[in-house]
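Omission of a single protein chain aside, the complex is shown with its protein chains in their original locations.
Per-chain residue numbering starts at 1, and chain names A, B and C are given in the order in which the chains are listed.
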Amino acid sequence: MEMMRSSMLLALLAAAAPGVTSAEELITRNRVGPSDAENALTFRLTAFDLYSADAATAAAFAEMFTVFIEANPGWRIDTQLQTGAIAQEQARIIEQTRAGRGPDCAMIDSSQLATFKDAGLLAPMTAFFTQEEIDDLFPFVREGVTDANGDIVALWWFTDLRVLYRDTTLVPDAPQTWAELQKAALSVANQGLEGVLFNAGRDEAAAFDWLAHFWAQGGELVDASGRPSFFEGENRDKFLNAVQFYVDLVESGAAPRRVTSLASYDDLLASAAAGSTGMFIGGNWMYGQIQNTMPAEQAANWAVSELPGPSEDTRATGTGGWTIAALTDDPAKVEICAGIARLYAGPGNAYQGLLPTSASLYAEYEAFAGPEFEVFARALENGRARPGVPIYPEISEQIQILLGNVLSGSATPEAALDAAAAEVMAAFERL
Amino acid sequence: MASLEIKRIAKTFGAQSVLPGISLEVPDKEFVVILGPSGCGKSTLLRIVAGLEIASAGSVSFGGAPVDHLSPGQRNVAMVFQNYALYPHLSVAANIGFGLRRATLSRKEKRAAVQEIARLLEIESLLDRRPSELSGGQRQRVAMGRAIIRKPAVFLFDEPLSNLDARLRLQMRAEIRALHRKLPTTTLYVTHDQVEAMTMADRVVVMREGRIEQIGTPDEIYCAPQSIFVAQFIGMPAMNIVSARLDRSNSALTIAGERFAMPEFWPDEKALDGEVTLGLRPEHLSLSRTGAGLRANVDQIEPMGSETLVYLYHHGTRLCARTPPETRLASGSEVKLGLNLNRAVLFDPVTQKALYRPNPYESTTGETQWK
Amino acid sequence: MVRSRGERLSDIAVYLAMALLALVFLLPILWLLSLALRTQAEVFLGAARFIPEAPTLDNFASVLRDGGFQSYIWNTVKLSALGAAGAVGFAAPAAYAFSRFSFRGKGAMMLGILSVQMVSGLVILIPLYRMLDRLGLLESHFGTTLLYIAAGVPVTIWLLKIAFDTIPQSLDDAAAIDGLSRLESFLLITLPLAAPGLISAFILNLILNWSQFLIPFIMLSADEKWPISVAIFRFAGASSAATTQLLAAACLLAILPALAVFVILQRWILAALMAGAVKD
Partner (left out) sequence: MQREQPGRAALPWLLPSFLLLALFYLYPVFEALRLAFTDARLFDATTTLSLGSITGLWGSAPLATVLRNTLAYTLGSVLGQLALGLCIALLVVRAERARLRGTLVLRTIVLAAWVIPAIANGIIWQLLFSEAPFGAINSALRLIGLAPVAWLSDPGNAMISAILATIWQGTAYSMILLYAALRSIDQSLYEAAAIDNATGFERFWFITLPHLRPALLVNAILIMIMTLNMFDTVLALTGGGPGRATEVLSLFAYNTVFRGFELGRGAALSLLLLVISLVLTVCLTLLLPKGRK
């Protein structure tokens, strides 16, 4: 989902940009297809593809949608834009759907999918996918989109993951372990720059990026029944280890204290572009942004590698991404929605260079041939999705607060963990 | 044109009673001034007549017909306010013509009516101005113009001159009277200024704490007050009030041991015997150095130009005498006071009401004899 | 008037203090301007490039060229103006009643209205969201305008009451005697005379509405309906670092209309603020 927040230029301003020229009247600001079509489907999407500020992206998607709508005569898609404020957007979709005014089809962030499943708002789509397609999904993806009845209720059309970026002129070799990372960062810091940056402010990104370090040790946020368990038994030690990793980075000076004010990947990218940091932990999509925002020779200095783990062979990375799901009971509309989802998962993904959610797509599209994708593919093997439980937003909130308190020195890791555990369990009781 | 009848009008604001029940009749075309200290309820009474306030009880009739159910606009009254209440956003002409909005007149007729009024009040040259561009006197005229254009049954004035300077007030007094002569209309005029009351009224109504103290012509009010309140409220300086004892059998009036002969025309009533309060206007006291009279000490003198007021103490009672302009006396010096008992008023010291009042229209001359 | 040496020294001190304060209050906006005039590369040079070496208007141009920005501004103007007009329209009769009638519980009601003003939008927005939803007014400028009006009414009643209080009651009496009904005298006499107060209240509402964030943030999800405050917040959350200069330009352009209205109509705004201040 972070991908969405930090997409390229002027996401918002672009949202209102006049449509696309290649499709003439078929695609407008709020509609795809002829305005007098007998069937209409409302589709809530983000402003990063069909209505992208990047003219080329918008044109490519317009063409895909044109092909799609021509293959489905009699249909019109009424498009509704949503923003990057994921929590609010999801809350809004749920409110509206319950009031009967929700979209028929919507992009839903993978981290929110559990909430939607839980609320019983999603229409089964199993009938519109082949068993082959379903089997080809990465396991964590398949698990995420399957509801209690075993039905597929959404298509997870792209995934993302966290990686380590480094300026090779400052850090020639990719650190493989926490210790190596700290050492490399310290050597950069000794040159008067910032060693390594990561999100640790009040944002989901901070919690999610950090969770990789917890997961790398095999930590679990919730137990099999969905009850929070990150503060108990072995999980507790793993949790504290991962916190201590960040604490050591900050205390040693390898990372600046200001990480607690970083709440967006944009801040990381800005520091990279300003040449003031040696490394940062970011999302895979930032690779493309680096190429776009930095002059070519500067961009060439930046390399990507798997997140370091406590040891070289214990690694993990958080995987997110977006899904498309149907919120209507009308099977005809569900089918169109599934078609749109397929469009995004295949050609749409390929065009944007986002990570597919099934192995076969890697082979199918040439776009996934670059060297960075080898890194991503390898990292994806260690991919962990957020647990699909309704308590997750609260756990994330408490981790954000914990990181802020510990890294700013206002609490010890142990005390902060106890406080977070108490809050999470209280909220869990209220669920 | 109509008479005005006020019957047992009462007004309470919350728990506070402003008017306990007041009745008053004003014959057609009469100019009646309601005079009283501030807070006596006179303005409230006026506003009830206008219909701006609703009486708690009682009734108001114009020409015999009750108007209590009518709105101010339907009562056919006109009112001139203390601050003129001209509409600041309208021209003088529009202000004057405002009351004609509902009248079934053509625009031309209305304009003619405004012109007519303006000529009458000599404000024709001001018709296009805004009220803010007018002087106080001019505003006063516009306010009157606005009132008279409607040819009201009853004309109401609420302290209309109190915002003017002394010279202008003098002039406007005369003009309002002249206007009333030209357009005789039943008029109720509220003021706290006794000079206005004395100079303008056909009859004066003196009010106090929501009640009428006295109704009468200005002369009656001045010369023959019905109560000590009226006696002291009217006249500048106020009437002198002295305790006395009347012995009818000996035809003698005793003040602080000094005996005076009782005027023969004082009525022979038993009620007059004993303790009374004597009221005498300052002009009915005379001073001499040696002659007969009350012994008094000069406190202070106020030369006024046309006369000199002498303030004195007699046994702790402060008195005032109006004397010829050339009178000059040193403070503390002792004088003798002569009393013109022919013009004296006698009050009951307990009820404060008049026991005997001289006839204001009959001039009785002659000095009281020293016995 | 001859001023003494001491007075002249203290004048200089006053000047210095004024200049310093002006600078403190101006600098943030100047920094915004500085960012908005920079190229992306210069943004990363921080304060060293307070005065950009190669100032560019490209950032403003690309913000202004965008259809979205125009629609945000238009939406803001529309919501602010309709909300302000509505607040004045609703508040005026009530303010007139509070100014002209005496009735039981008047003081308590006035205080009640004042305390309504204290109710945070946070308290009521979720129930309101559901209510507007049931009424079918969600996602509409009409429903949102109603909320703007409701938000503005309490303070506007107070402002207008103070304005009406300054108009002599005797004008109402005169109008009544001239045959006007209460309503006519309100419309023909009181309102025209209270025009300065009405305008002040309107402009104050306008400016407050311009800043309104919570109501449109919750009530409007379609970006073509957003006012600029919501758009700017969304933009700040969705921009990438490469667009700080664009964010600055958009921010500056977003506050510019309010600033312009304010500077031009300063007198009225001050009048409204000060009317509340000196009334005692």
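Quick notes
What we mean here is this: a residue touches a chain if its C-beta (ideal position, glycine included) is under 8 Å from a C-beta of that chain, and two chains touch if they have at least 3 such contacts.
Here the structure is a predicted model, which means the values were calculated and not measured.
Checked against the hidden chain, the listed residues A:195, A:219 or A:404 yield one contact partner: A:404.
Listed residues A:102, A:144, A:175 or A:201: the one in touch with the omitted chain is A:201. Only one residue from C:63, C:79, C:146 or C:220 touches the chain missing from this view: C:146.
The missing chain lies against subunit C, touching residues 3, 7, 11, 14-15, 17-18, 21-22, 24-26, 28-29, 31-32, 35, 43-48, 50, 90-91, 93-94, 96-97, 101-104, 107, 109-111, 113-116, 118-128, 130-131, 146-147, 149-150, 153-154, 157, 182, 207, 210-214, 228-229, 232-233, 236, 244, 247-248, 251, 254-255, 258-259, 262-263, 266, 269-270, 273-274, 276-280. Those residues of subunit A that touch the chain absent from the view are 87-88, 91, 94-95, 98, 115, 118-119, 194, 200-203, 256-261, 263, 267, 270-271, 274, 276, 390, 393-394, 397, 400-408, 410-411, 419, 422-423, 426-427, 429-431.
Operating definition for what follows: only the chains that are shown with their structure count from here on.
When chain pairs are compared by their number of contacting C-beta pairs, A-C comes first. Chain C has its Cα centroid nearest to the centroid of all protein Cα atoms in the structure. With centres defined as mean CA coordinates, subunit B is found 92 Å away from subunit A. Centre-to-centre, using mean CA coordinates, subunit A is 38 Å away from subunit C.
Each chain gets a centre from the mean of its Cα atoms; for subunit B and subunit C, those two points are 56 Å apart.
Under the contact definition stated at the top, not a single residue of subunit C touches 2 or more other chains. Looking at subunit A, no residue sits in touch with two or more other chains.
Of all residues in subunit C, those touching subunit A in their complex are 40, 44, 62-63, 66-69, 71-72, 129-130, 133-134, 138, 221-224, 231, 234-235, 237-244, 246, 250.
Against subunit C, in their complex, subunit A makes its touches with residues 4-18, 29-30, 47, 80-85, 89, 92, 95, 99, 101, 264-271, 273-276, 289, 292-293. Note for the complex: subunit B touches subunit C at residues 47, 50-52, 71-74, 77-79, 81-83, 85-89, 98-99, 101-102, 146, 150.
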